[in-house]
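Can you read through this structure? Questions will come right after.
Incomplete set of chains, arranged as in the complex.
Chain naming follows the written order as A and B, and within any one chain the residues start at number 1.
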Amino acid sequence: MLLTEIIAKLGGKLVGADINVNSIKSLDLAAPGEITFISESKFLPKIKSSQASAVIIKEEFISDITIPAIVVADPFLYYAQVSQIFNPILQLERKISSSAKIDISCKIGNNCAISDNVVIGKNVVIGDNTQIYPNVVINDNVIIGNNVTLFANISIYSKVMIGNNTVVHAGVVIGADGFGYAPDKKGVRHKIPQVGGVKIGNNVEIGANTTIDGGTFSPTIIEDGVVIDNLVQIAHNVTIGSHTAIAANTGIAGSTKIGKFCIIAGHAGIGDHVNICDYAVVGGLTGVGRDITKPGLYTSSYPFNEFKEHAKIAIRLKSLNDMFLRIKALEDKYNKYFGDNNGQ
Amino acid sequence: MLLTEIIAKLGGKLVGADINVNSIKSLDLAAPGEITFISESKFLPKIKSSQASAVIIKEEFISDITIPAIVVADPFLYYAQVSQIFNPILQLERKISSSAKIDISCKIGNNCAISDNVVIGKNVVIGDNTQIYPNVVINDNVIIGNNVTLFANISIYSKVMIGNNTVVHAGVVIGADGFGYAPDKKGVRHKIPQVGGVKIGNNVEIGANTTIDGGTFSPTIIEDGVVIDNLVQIAHNVTIGSHTAIAANTGIAGSTKIGKFCIIAGHAGIGDHVNICDYAVVGGLTGVGRDITKPGLYTSSYPFNEFKEHAKIAIRLKSLNDMFLRIKALEDKYNKYFGDNNGQ
C-alpha cells in the first residue's frame, strides 16, 4: 500500500517519497518494506537503527528523519488506525454450520457465520454480518446486532442484548444470575431471582473469561465504546458509562455506576452502590468503597518492599493510633512548659 | 395471584383488600398490578410515588400505607420468596438431545434435560429432574444429584460429587488439578498428582467462571447452602462450611477451612492452611494470612485517596519505623529532663 493511499484513508501529510509499505511494526521490529511510528520523543534515537522504510511522526520531529514519513498530530492513534488496515478482524467463512443447533424461531441476518456446535435458543435475533465461533451457547430471547464477533465457548443467558460492532472474547459469560440472597433468621440464604438481563452497547470489546451478570429487575448496562479486559467481574445492576476502560482482574460490585471515559486499572475492586464520576481514573489494586465525585487519579495501594523492611513497617502500623496519641502528649507537654509558640 | 394466595404459601398478614398481583418489583420500578416491598425505614417515603398496587411491609410502618399490604417480620426475605414464585428457575424441555454424547455406562434419572453437545463420560450417575445446558462436559465417575442445574460450557473433571438442588453457572470448572508441586534442588517443579476430587453439597450456588480444584488425597468440600459468586478460586483441600457466602474475584488457597455462615467479600485473598471460624466476616480486598478464631468483621484494606494525597502518605509510610523510634527518643528526652509524670 502506497503512503498516499494510507493518507487518503486516514489523513496526514507525506514528507519524502511515496513508497509502498506492507505492514506496520514497532521501531525495533519493523523490517524493510514496513512502516513504523514514533509516539514519544524518547523513541526518536531508535529511528537510526530501525530497518523501517517509512515512519509516522509528529511535525516537530520531522527534521530528524531521513526516510519517507507521514506527518500527523497523534502518531500513536494513527498507528492503531494503520494497523487496523493491515490487520483487519479475521472473518470466518460466511456460512451456517450444519452442526449448529438453531431454534426455528430465531431470526438470523444476512451474511452471518455461525460455526460448528453453536447452540441458539428460542426467539433469538441476530443482525447482519455477525460471526460466531464454535461452541458458543446463546439462550432464549437474546438480541445481537450487526458486525458482532463472538469468539469460542461464550455463554449468553436469556434477556441479553448486544449492540453493533461489539467483540466478545472466548469464555465470556453474559447474563448469569446476579449474586443476591436474602438471609433468614438462621442465616440461610434465599435466592433473589435476577431477571433484568444485560444490555451491551455498540463498539464494545469484552475480554476473555470476563463475567457480566444480569440485573435484578432491570438490565446491567455496558454503554457504547466500553472496553473490558480479561477476567473482569461486572455484577448485577451495574452501569458502565460509554468509553470507559476496565483492566484485567477487576471486580465491580452490585448497583455501582461508573461514569464515561473512566479508566479502572487492573485488580481494582469497586464496592457496591458506588457512584464514580466521568473521567475518573482508579489505580491498580485499589479498593473504592465510596463515591468519586471529581475527575482525577485515585489509589489505595501502597508500594511493595523487601519483606524485612515491610515487616518493620507493618508492626509499627499496628501502633499508629498509639503513635498519634504519643505525639499529641509530647506537644501538650511542650506547650505546658514553653508555651505554644516558643519552640517555633 | 391473590395476596391471600401468597400468604397461604409464605405466611404474613393481609391488611386491606385482597387484590391480584402479577409480579414483584422495587419501589421505583413497580407498575400498577405489581407488589413491592419496604425493607428499611429509609425507603418509606418512596411509597408515595411508587405505582405499586400492594406492598410487603413491617407491622411498625403499616400506618403509613394506603394500599393493600402484607405485613411480615422480614420484608426483604419475604420479597425474595415472592420473587421465587413469580420467577422460578427456568426449566429446559425435558428431553435428552440426540447430539448429547452419553457413555452407555451412565445412569440418568427421571425427567432430566440434557442439551445439545453435552458430553458425559463413563459411570456417571445423574439424579432426577436435573437439567444440563449445552456444551457441558462431565468426565468419568461423577455423581450429580436431583434438581441440579448446570448452565452452559461447564467442565467437570472426574471424582466430583454434586448434591441436590445445586445450581452451577456457565463456564465453571470443578475438579481440575490442585496447584501442587515439589521442587527439586534446581527449582524444577515436579507435579504432585491431585486425585481427591470435589464434594459439593445440597442447595449450593456457584457463580460463572469460578474454579474449584480437586483435593490431593481427599475431596475439596463445599458444604450445603454455600453461595459462591463469579470468578472465585477455591484451591485443593479447602473446606467451605455450610451457608457461607463468597463474593466475586476472591481466592481461597490450599487446605484452608472456612466455617459456617461466614461472609467473604469480594477480591479477598485467604492464604493456605488458614482456619476461619463460623460467622466470621472478611472485608473486600482483604488478605487473611493467619487464623480467625472469633466471629466479627476483619479487614486489611485501607481507604483510597486522591493520588497526590496518597503519595504523601506512601512516602511517610516508608519512614514509619523511623518515626516510631523518634517519638520514643523524644519521650526519653522529656523524661530525662522533666521526669516521667511532670508533663502530664
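Assume contacts are C-beta pairs under 8 Å (C-beta built on N, C-alpha and C of every residue); 3 or more make two chains touch, one makes a residue touch a chain.
The model shown is predicted, which means the values in this text are computed figures rather than measured ones.
J.: Looking at 2 placed copies, how big is the full complex in copies?
T.: The complete complex, not just the displayed part, contains 3 copies.
Here, only the chains that are shown with their structure count from here on.
J.: How big is the rotation relating chain A to chain B when the fit is done on Cα atoms? Please round to the nearest 5 degrees.
T.: To map chain A onto chain B, rotate by about 120 degrees.
J.: Distance between chain A and chain B based on Cα centroids, please, to the nearest Å.
T.: 25
J.: Which of the residues in chain A end up touching chain B in this complex?
T.: Residues of chain A touching chain B: 99, 101, 117, 119, 135, 137, 139, 153-155, 157-158, 171, 173, 176-177, 179, 181-193, 195, 209, 211, 213, 216-218, 231, 233, 235, 249-251, 253, 267, 269, 271, 282-283, 285-290, 296-300, 302-303, 305, 312-313, 315-317, 319-320, 323, 326-327, 329-330, 332-333, 336-337.
J.: Under the touch definition given earlier, write down the residues of chain B that touch chain A in their complex.
T.: My answer: residues 25-26, 29, 74, 76-77, 79-81, 83-84, 86-88, 90, 97, 99, 115-117, 133-135, 151-153, 167, 169-171, 205, 207-209, 225, 227, 229-231, 243, 245, 247-249, 261, 266-267, 279, 284-285, 301-307, 310, 313-314, 317-318, 320-321, 323-324, 327, 330-331, 334, 338, 342-344.
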